[in-house]
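To start, the structure itself, in structure tokens.
The other protein chains are all here in position, but one chain of the complex has been omitted.
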Amino acid sequence: MNIVKGLITKDLLQLKSYKKTLILYILIFFLTSLVQENTKDIGYMLIVMMILGFGMFAVASLNYDEQANANRYLLTLPITKKSIVFSKYIFVVMSNIIGFLFGILFSFLIIYMVAGKTPSMEKFISMGLGGLLGVSFIEAIQIPCIYKFGAEKGRIYMFIVVAFVTLLIGGVFFLGEKINIGLSLSSILSIVKNFFPLLIVLATTIIYFISYKISCKILENKDI
Amino acid sequence: MENVIEIKKLTKKYDKFELKNINLSLPKGMIMGLIGENGAGKSTTIKAILNLIHIDSGKIKIFGLDNKREEKRIKEDIGVVLDDSFLSEYLNPSDINKIMKNIYKNWDEKLYFKYLDNFKLPKDKNIKEFSSGMKMKIRIITALSHHPKLLILDEPTSGLDPVARNEILDIFQDFIQDEECSILVSSHITSDLEHIADYITFINDGSIVLSRTKDELLEHYGIVKCSKEEFSSIHSSDYIKYKKNRYEYEVLIEDKDLFKKKYNSKVIDKPTIEDIMLIYIKGEK
Partner (left out) sequence: MDIIISNSSNIPIYQQIKDQIKNKIISNELKVGEQLPSIRGLAKELRISVITTKNAYDELEQEGYVETIPMKGTYVANKNVELIREEQLQKIEGLIDTAVRLAKISSISKGEVQNMLDILYEEE
């Protein structure tokens, strides 16, 4: 466990210059939402933006690793490939959760204190979890792609995979609606509405688990 | 004598390059210089020792332990400096301490900061801002601060000025003051290493050409400079390789004294490691 702690410490410390960018990012969103007319709607959007911001922050640590070719060095220490991947996923998930919590805090501040409205808890949670799922989905594809192809090429492959999966899901819904087997977007949404929070958490976990297994496999087979 | 590193029949094939049947042993307490051209296979051999690559066949033992099965245990006791890989340059030496103390069981914080002081490295400046000599020093210090028993270094002195190189040789020789400690160091420039290395292993085009104590090498090997006629009188089993220059032949021989007796020749130069390396690489047989 100490190893994972050491690796996460490394991720946090090597991102210290990136932290300034992140704070700036948060500040800009915070301030622009203040001067908007529909502050309340923007407030809800803020949750998604926060999750996205922190998610980018986490993925940036992979770029820093690659820049220094750090994985090769790390493997000369008493660290296994598995712990490298494991700690990276822990770091990414932690960033997402922190982004989520910050997002709720900020949007609450904006909606309640600035716009003077009572925020809807349901909307909070659904926006937040929706954002979480979206970001997790992208990250879960992006991380193995970076391990496989490197940060530069990995980004291209990620877009291809994301586009492909989106089309696939869209296609299924489209077909479902066409042939009317009850698999329509509205019927899915109604299911989702009832089990929403639980479903999102479950989906996110599964996505990350699959992605983690793939990343482990990629690194295990790679000559570092 | 106990061997700290023992490689037997290592092979690894890439598309355009291959390590062929590498055998190597480094006795405890010794410094071995792994020399050869860029691309000869030094880094690949080091990567194989560290189990960073999947090898095709062969056995590698470190401290007498299998390098795959006992990988974690072995790595607690070795310090590694690679030429193309380290922690992010956006970290400073204090950060490195915070990271490493979680990673090595034996990480010695006090020793680490003592080294930083000794080598006048700033604690809170990002490595990015270091000179190349300082960058190499922080890598070596990081590799030394968990009391390793074996140091493995890939090209630690290339690109450094003579003063920095000298300081680094000092670190190495301090390290082996303890008879339990050994060093494997690769380099494509030989002049520095030549002084302190006990063993020289020369790798060329994926094969080990020679591996023996430096003293034997320098005392027995010789270079005969001769004319074309003289050269034609030398039997081909009596020399290793020759190089044809504009006015003379340079002939590398394995046993100076034997050669002297057989050919009654007077001018046999004492070669440097670099001379030997050059004739091996550029010469013909």
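For clarity, chains are labelled A and B in written order, and residue numbers in each chain start from 1.
Here is the rule we go by: contacts are C-beta pairs under 8 Å (C-beta built on N, C-alpha and C of every residue); 3 or more make two chains touch, one makes a residue touch a chain.
Note that the structure is a prediction, hence the values are computed from the model and not measured.
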Chains in view that the hidden chain touches are B
If the hidden chain were put back, which of B:Ala197, B:Cys226 or B:Ile253 would touch it? B:Ala197
Candidate in contact with the missing chain, chosen from B:Ile176, B:Ile240 or B:Ile281: B:Ile176
Residue touching the undisplayed chain, where the options are B:Lys61, B:Lys101 or B:Lys214: B:Lys214
Absent-chain interface as seen on chain B, which is shown: 29-31, 169-170, 173-174, 176-177, 179, 195-199, 213-215, 218-219, 270
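We adopt the following convention: only the chains that are shown with their structure count from here on.
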Go ahead and note the Å separation of the Cα centroids belonging to chain A and chain B. 45
Touching residues (chain side chain A, partner chain B) in the complex: 2-3, 5-7, 9-10, 13-17, 64-65, 67-73, 75-80, 223-224
So, in the complex, the side of chain B touching chain A is made of residues 47, 50-54, 71-73, 75-76, 78, 80, 82, 84-91, 95, 98-105, 152
